[in-house]
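Here it is, the structure in full.
A single protein chain has been omitted; all remaining protein chains appear in their positions.
Which chain is which? They are A and B, in the order written, and residues in each are numbered from 1.
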Amino acid sequence: MNEGLYWQGMTLLDFARGPAFRWSVAIFIVGVIWRLTMLILAKRKRLEPPKGAPVAGGTKAVATRSTPPGELYGGLTTLLTRSAPAHELEKNIVFQHYSGYAWHISMFIILFLGTPHMLFFADILGFTWPTLPGWIITFFTVITMGILLVLFARRLMNPVLRKISTWDDYISWVIAFLPFLTGFMSVAHLTPFMDYETMLGLHFLSVCALLIWFPFGKLMHALVIWPSRYKVGAAFARRGVRA
Amino acid sequence: MAASNTVGDVLRANGVSRRGFMKFCAATASMMALPPSMVSAVAAAIDSAKRPSVFWLPFQECTGCTEALTRSHTPTVENLIFDAISLDYHHTLMAASGDRAEEAMYEEMEKNYGNYLLLVDGSIPTGDYENYSCTNGHSHLSMLLKAAKGAAAIVSIGTCAAYGGIPKANPNPTQAVGVQDLIKDKPIINVPGCPPVPTVMTGVLAHYLTFGTIPELDKFGRPMAFFGQSIHDRCYRRTFYDRGMFAETFDDEGAKKGYCLFKVGCKGPVTYNACATLKWNDGVSWPVQSGHGCLGCSEPDFWDKGSFYRPLSAAYWGDAKTVGISAAAGAAAGLAAAALARGKQKKAQQQEEQA
Partner (left out) sequence: MSGLSEIGVKVESGDAQEPELRGNTLPLLHEIHHALERLVASNEPTVIDVQSLPMGPGDLERLMSALGDGEVRAELEALGTTVIRESRFSGVWIIENLNGKGGVASRFIEITWVPELLQAQAEDVQKGLTELAGALASAGN
């Protein structure tokens, strides 16, 4: 078959769907596995020797000690408890928190319940699932882009955020924004100075850029938070300290 | 076979009444995708149009384009167009006449130098493989270069002549190319399709006949009137696409109810042709109506764009082998990095214990 190969007269769309995507997926996998392996295998410093024999009080008491079963329990629960803000900080971060949830939920709806995207995954996984009509996906795309723009404005206007923002933040924002923008413009056939196929090619290329940048920037939080939360929870799973 | 008569004269000489002529013009206007309000303008133009000379040279092709045109089921109108434009030479149709027909062709070309229309179907092998497609001992490349010299315009009929078509598909064993890759100094109209819709072919010729100019062309050299809209935008199943109702396989409930064929590989969104409205066999049907997704046959290199049954949104992400190798490479890098990190941590810990 000719997928992924170069041929004379290849258009931008053919390149984006073909060789570009192949390479991006390869780089994505290399980067993700590399960073996750390193993260999981990196040793954390134990500050005191672990407790030895089981203690009176039953399983629950054991689970909260700093013995290995305790760590597991602590690690796993932290995966979930960190999804809600710490009670003391709630008032300060409520806007950020809920807009984050709105954004992520919209993003998953678009990514997994949009028919063209579902077909992309179906090709990899081998099974399909029901999807939503196009106009609903378009609605959520507008919401997603709106939230991103509001948060970007906030990042620029809030003095604290502005000071602590790095190149990583801005690059990750652009890379996250482009797939939604190009996808929306493709579906709506809003293609200034270019034709529909080129815009569709740019949509594929924006996803390629996302795949390449993902393992090396802040977007990696999508995968990193899980081992990270576990490790923190496991490390602090001991008497007297609520992680 | 002189070209001094007007088309109107030819038709009248053949006993065509004014009524018949108006009917002919209405059908011609329809074929050119002109609105019925323009019929009188078309009639005036055709009446006074000079009868051009036309030569058809088939090259490295399957003869499907000739078949599509000559097997057309409207002998009245389309044959008329050809009678009107005086098809002086068609290689395949005149094969039995051999050398004499070919000589006659070159004589006619000389007589009408600079004024004749050259129709080409089939791709042209080049380079070391030039002689892999010949007629009567002459390579098709040489025939094209010779015939193109005196042509007023060239019409590349079918995807092979327009863009190289199936002979050009990877690995292009004969180094085949389309006409526009060889001729740079003449106006070229591409009428792609595998084969093109016959009505489109005659519509383009009718335009030339009526207006004496080539129609407005898009970025691939195709007449905008027929190739300006994508199949997706003119498809009668479009509302199913918008509502998210798809056929999952070729024989499920969705397929029987006529749902959208995007999931089984229809390339309608990126294909531009007139089949969604004009259809085939005089409006009987077209691929989507018959239940098969569009192949994209009027686009360049459509043979090389991967499977016809793979949805347009499924990118070529690689295969299990590529994923496996990438994962292994990542794991190796990760292990190396982790070992380094642990080494550093151990050293730091030792330093702290010593301090």
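Operating definition for what follows: a residue touches a chain if its C-beta (ideal position, glycine included) is under 8 Å from a C-beta of that chain, and two chains touch if they have at least 3 such contacts.
Predicted model, so just to flag it, every value in this text is computed and none were measured.
Peer 1: Using the touch definition given at the top, which of the shown chains does the missing chain touch?
Peer 2: Across all of the complex, the chain we cannot see touches B.
Peer 1: Identify the residue among B:Leu69, B:Ala176 or B:Ala276 that touches the chain left out of the display.
Peer 2: B:Ala276
Peer 1: Of B:Ala33, B:Met105 or B:Cys297, which residue touches the hidden chain?
Peer 2: Touching the chain that is not displayed is residue B:Ala33.
Peer 1: Give me the chain B residues in contact with the hidden chain, please.
Peer 2: Residues touching the hidden chain, for chain B, are 16-20, 22-24, 26-27, 30, 33, 35-37, 39, 73-77, 80, 234-237, 239-240, 249-252, 256-258, 264, 276-278, 282-283, 289, 307, 309-310.
Criterion: only the chains that are shown with their structure count from here on.
Peer 1: Could you tell me the distance, in whole angstrom, between the mean C-alpha positions of chain A and chain B?
Peer 2: A distance of 43 Å separates the two centres.
Peer 1: Write out the stretch or stretches of chain A touching chain B in their complex.
Peer 2: Interface residues on chain A, with respect to chain B: 1-5, 7-10, 13-14, 16-18, 21-22, 25-38, 40-43, 45, 115-117, 119-120, 122-124, 128, 131-135, 195-197, 200, 204.
Peer 1: How about chain B: which of its residues touch chain A in the complex?
Peer 2: Interface residues on chain B, with respect to chain A: 163-164, 169-170, 172, 219, 230, 241-244, 246, 248, 262-263, 269-270, 300-301, 304-307, 310-318, 322-323, 325-327, 329-331, 333-335, 337-338, 341-342, 345-346, 349.
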